[in-house]
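In this view, the complex is presented without one of its protein chains, the others remaining in place.
Chain lettering (A and B) follows the sequence in which the chains are written, and residue indices restart at 1 in each chain.
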Amino acid sequence: MAESRSTSTSTSKARSPKATPTPTTDGTPRRAVVVGGNRIPFARAGGPYVRASNQDMLTAALDGLVARFGLAGERIGSVAGGAVLKHSKDFNLTREAVLGSALSPETPAYDVQMACATGMEAIVGLSNKIRLGQLESGIAGGVDSTSDAPIVVSDALRTILLDLSRAKTAQQKLAAVARIRPNHLAPSAPTTGEPRTGLSMGEHQALTTAAFGISREAQDELAMASHHNLAAAYDAGFFDDLLTPYRKLTRDQNLRPDTSAEKLAKLKPVFGTQLETPATMTAGNSTPLSDGASTVLLASDEWAAERGLPVLATVVDAEAGATDFVHGRDGLLMAGAHAVPRLLARNGLTLQDFDFYEIHEAFASTVLCNLAIWESEEYCRERLGLDGALGPIDRSKLNVHGSSLAAGHPFAATGGRIVASLAKMLAEKGPGSRGLISVCAAGGQAVVAILEAA
Amino acid sequence: MSDSYVNLVNSGFTKTLAKRLGLPRPAHLRRHRQGEPLVPGPVLVVSDAASGDAADAVAQRLLDWDLDVRRHADPAERHGAVVVVLTEVSAPADLGAPMLEVGSVLRGLRPGGRVVIVSRAPEDAGSTATAAARQGIDGMMRSLAKELRGGATGNQVVLTGTTAPTAPSALGALRFLLSARSAFVDGQPLRVADGGAEPADWERPLAGQVAVVTGAARGIGAAIARTLARDGATLVVVDVPAAGDALAQVANEVRGSALQLDVTADDAADRLVEHVRSRHGRLDLLVHNAGILRDKLLANMKPATWDPVIAVNVTAPLTITEKVLAAGAFGDAPRVVCLASTSGIAGNRGQTNYGASKAGVIGMVRASAADLAAAGGTINAVAPGFIETDMTSRIPFATREVARRLNSLQQGGRPIDVAEAIAFLASPQAGGVNGQVLRVCGQNLVGA
Partner (left out) sequence: MTAARPEPVVVALAGVPSLGGLYARGVAGSVRPGRSRTVRSDDLPRTRLHVGGVSPDPAHLTDYQRLVGETGSDVLPAGFVHVLAFPVATALMVRGEFPLPLLGMVHLANHVEQRRPLTVTDELDIEVHAEGLAAHRSGVSVDLVATVRADDDVAWVGRSTYLAKGYQLSDGDAADDDRPRESPDAPTAPPTADAPLAPTARWRLAADTGRRYAAVSGDQNPIHTNPLAAKAFGFPRAIAHGMYTAARALAEVGPRARGEAFTWDVTFAKPVLLPSTVDVRIADDGAGHAFRVWSSRSGRTHLEGAVRPLP
């Protein structure tokens, strides 16, 4: 390894991008760059990853990243990651994944949790640490398994078991055990229901969809584009250096390259069926439950240059948002629409100043409602406090290599998928190109971010 | 993958039984382990009368390697190796004395012992009698190899031109054939010209070299990557995207980097060059290991079974080598090693496509040797015989049993054996080996 380092430094310097000194002396933070990413193909729930745990998948994704960038045995500044559905034994999930990976065991790690924005939040957090000079390198990760989801015992049984563990005498123990009833033994699995409302994400989105009057046809069209775009990207080899197969899966299992408007139109609505307006959301224009993991390698320019590693994009800025969905004021998944204007204002940009828009397709209508909000004069004025509408975007720049509807959505892994793909798209597009990301999350939240070609 | 027969006939009751029944008893082959002696006992250096000085010079170099060198045969001694220097023979009659001396010590040759003959190329001979003598050595060596037992092998270093037996390339080849690294190389003449250099460290001859191995996710390719890494190289391992998970494991194991690449893609060479240039600045060793099989009788052959075999096995190595050369991405002393096959030499039923591709590789290696030489490098091929891999483990039992015993060592080779030969051809001391095909087949009867 020492030999290869010495041979690489001299030659790699030539292509090193403008590197700012560390730490910066003028008070402005230095750049945090995306070196690349790696994910495993996303599987459908109950698919090829059915026996794989979050730790297994995150480790696999990490190992693929380490292999791609030749980081075996290397001490990375920090690895941050998480999962939305998490076993209690996975309290230190990311660190455990690091210990099982080819990275140096001296690599520290911490868990992040922000529902479906977990991956984004991990990326933003690490980028900021790199910008501040606290880290030279970081790996952000996210993983989720709906196939290996934690099953918990019923509250009643849990209480009894806890009492049992506290019982001191045999009599107390017997008394605790005697309280167990057969119906206590039924396990409770996690749902995608919002804890505060009991409505599933799809049911919530159905309310927003109805409120904005998004048509079935528009949703199906977006879903079809997602599949076709993702299939085209695979055929063009776009994912050859973004993805490492796992458990014999080489492409996202949910991908249906041959889907058509006719096929999508045949599907029965599954959400919003109890509303006054016709239900429009089907399994075809909603994201399926998925299993998968993703990772993104972030670094300072210097760190990447020393290793002759590519620099695809910089993480420019990010903003989180949240809506009041509990009192029915806003849609559960509309926080991205609320956060983007703040992000744009801080960076002196308009909504049209982007070459790519990556809006996470939790549901086709989530994306369409976001766009509708930005196009609505009234909403932008009254709810977002703007002077007027942000306006429409060029739809040909939206999710150009597909998104969650086709790829699937293992909750915490989606941020990493999007950031790695967008960074590569920006690098291919060339200097000056810019992308906007919006990933909505449970709890009425979202993280939005700007990436620029490095 | 494992050959349990070898274990059976070498241990316990089944060993006795096999002896009584006169069953073939393949030996456990001596394989390289760091820190173990180069040869398992004293080395006897023998020569014909005219080659005495050359033999003395060789013996001196062997002493430099801390070997226990003998110049006179003692039938009571148990030798680890015999080096026969016949560089100056001028007539077939010159062969008798030295070879009978060799014969006197063969019974005492230790398990895993070596007989290496150093001779000169017949076509360089000044007289017909010399040519006859030199060619005679070839047949003699092949017959001797078949006589040896206990995992011992017989091979030949054939010096071309005026190459001295003590030239770095000649000694490099000799050392390889003496060592455990050549465990499955048997009955082979290896042609060596001047050139090459002695490595600073014989245990890490590839230190500082940047190596690319295609088809490295599993089997022989993974073994090549591990072996090159063991010898000090920095690895870039390549395989198709679909094999990416296994490839990542190999990359991380050898602390290299993985490049998911279909070698038949139009931009394969460009992506390869971009990767090695950005990460390491250049490329020193290029191993074209990626290969596929689509066996069909020619009568049943379709484009779907013919074309990919040609594209992966020979067109890709051709194109990539040319493009890497043209891009100037090679270092100062590039080494290209291709995977040929005994099927490319002897042919195999149902493998017209594969045979064409592998013989094509041999043609390519020979034809491009001059280009590589001009760039300060070499290009060679290794032709494996029956190797115990995932691929051969799928051959039906009876066919497999026959195939793996059809050689002088009476067993299949291991991926590491192929990898060792490649690591040798990639090394600085192999600089005098160019345009050659080295068989790693245990002296397979097929195409011998």
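Basically, contacts are C-beta pairs under 8 Å (C-beta built on N, C-alpha and C of every residue); 3 or more make two chains touch, one makes a residue touch a chain.
All of these numbers come straight from a predicted model, not from anything done at the bench.
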Touching partners, among the displayed chains, of the absent chain: A
Residue among A:Leu275, A:Val316, A:Leu349 or A:Leu386 that touches the chain left out of view: A:Leu275
Option from A:Asn128, A:Thr197 or A:Ser433 whose C-beta touches the chain left out: A:Thr197
Touch with the omitted chain, as defined above, among A:Ala175, A:Ala211 or A:Val270: A:Ala211
Candidate in contact with the missing chain, chosen from A:Leu162, A:Val326 or A:Ala345: A:Val326
Where the unshown chain meets chain A, residue by residue: 155, 183, 193-194, 196-199, 203, 207, 210-211, 274-276, 325-329
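Everything that follows uses one rule, which is that only the chains that are shown with their structure count from here on.
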For chain A paired with chain B, centre-to-centre distance based on mean C-alpha positions, whole Å: 49
Residue ranges of chain A touching chain B (in the complex, touch as defined): 1, 3-4, 6-8, 10-12, 15, 40, 60, 63-64, 66-70, 72-73, 102, 237, 239-241, 243-247, 250, 307-310
Of all residues in chain B, those that touch chain A in their complex: 207-208, 210, 232, 234, 237, 241-245, 247-262, 265, 277-282
